[in-house]
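Here's the structure we're looking at; comments come further down.
The other protein chains are all here in position, but one chain of the complex has been omitted.
By letter and in written order, the chains are A and B; residue numbering begins at 1 in each of them.
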Amino acid sequence: MDIHQALVRLGLKLPTPPKPVAVYVPSVRSGTLIFISGQLPLVDGRLELTGRLGESVSLEEGKQAARTAALNGLAVLDAELSGDWSKLVRLVRIGVYVACMPTFRDHPQVANGASEFLGSVLGEAGRHARAAVGCPSLPLGAPVEVELLAEVAP
Amino acid sequence: MDIHQALVRLGLKLPTPPKPVAVYVPSVRSGTLIFISGQLPLVDGRLELTGRLGESVSLEEGKQAARTAALNGLAVLDAELSGDWSKLVRLVRIGVYVACMPTFRDHPQVANGASEFLGSVLGEAGRHARAAVGCPSLPLGAPVEVELLAEVAP
Partner (left out) sequence: MDIHQALVRLGLKLPTPPKPVAVYVPSVRSGTLIFISGQLPLVDGRLELTGRLGESVSLEEGKQAARTAALNGLAVLDAELSGDWSKLVRLVRIGVYVACMPTFRDHPQVANGASEFLGSVLGEAGRHARAAVGCPSLPLGAPVEVELLAEVAP
């Protein structure tokens, strides 16, 4: 699996894995599972936008933010795999948290920004179970946070 | 374990597993763990009700919605097990997300709608760890979303 080539086709490249914004680690491996900390739509250490869906953030912007957060998750996974993506068995689950108004109902579309991107990059191995929910706010005022769980070869 | 008989005693039967409302899969197996995507209280493809706890949705309605979402989770699990429930070792964890007002405090009672139902159907194998939290809103305006994690025999 050459994810770098897939990223290039999308006009993207893996960023440097974002540093956790507090005292925890970017990822933990336990057996064949890799738990990746919640990722924000950080670009070069800054949020690409802040705000809430159903208020100042549009659906398209929310999808884009979910994609950026997922890209950051792949950067963390790349570091955990030491760049050897042949070790990846598959994604298992993603959690998508959407900062939104109480009237907002389109969490699935926002989360699709992450899901579709992960499918584009990882193909069949990118298919995942998912939970998408709303939050009144997220760290630093982010519109979206994305958590990944992946399975690797023993 | 004859869960169908247990369901009949509750006046229920397994529905067709709801289709994911977006681009992800209903469940993923990794080793002996089955991760089931967040389930909504869908009945025949439609939410049985919308709204928030502490506002338009009563505690009883919220419990019922949690039960319906959990039933949908069992339908997904049934498909993953190809109907062979002897493979189920146990439920492991459920996550219950409750759409609610900031003043709402009874998330545990709402979540009990799922927990008690799962215990009724699965007995000892239905006992689970749980996290229950509030959300300003959930996909499609659902009052409750329930995520399941199960363990199966190797």
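Criterion: contacts are C-beta pairs under 8 Å (C-beta built on N, C-alpha and C of every residue); 3 or more make two chains touch, one makes a residue touch a chain.
On a predicted model such as this, the values are computed, not experimentally measured, just so you know.
Q: If the hidden chain were put back, which residues of chain B would touch it?
A: 31-33, 89-94, 100-109, 111-112, 115-116, 119, 127-136, 149, 151
Q: Even though one chain is hidden, which residues of chain A still touch it in the full complex?
A: Touching the missing chain: residues 20-28, 30-31, 35-38, 52, 95, 97, 99, 102, 135-141, 145, 147.
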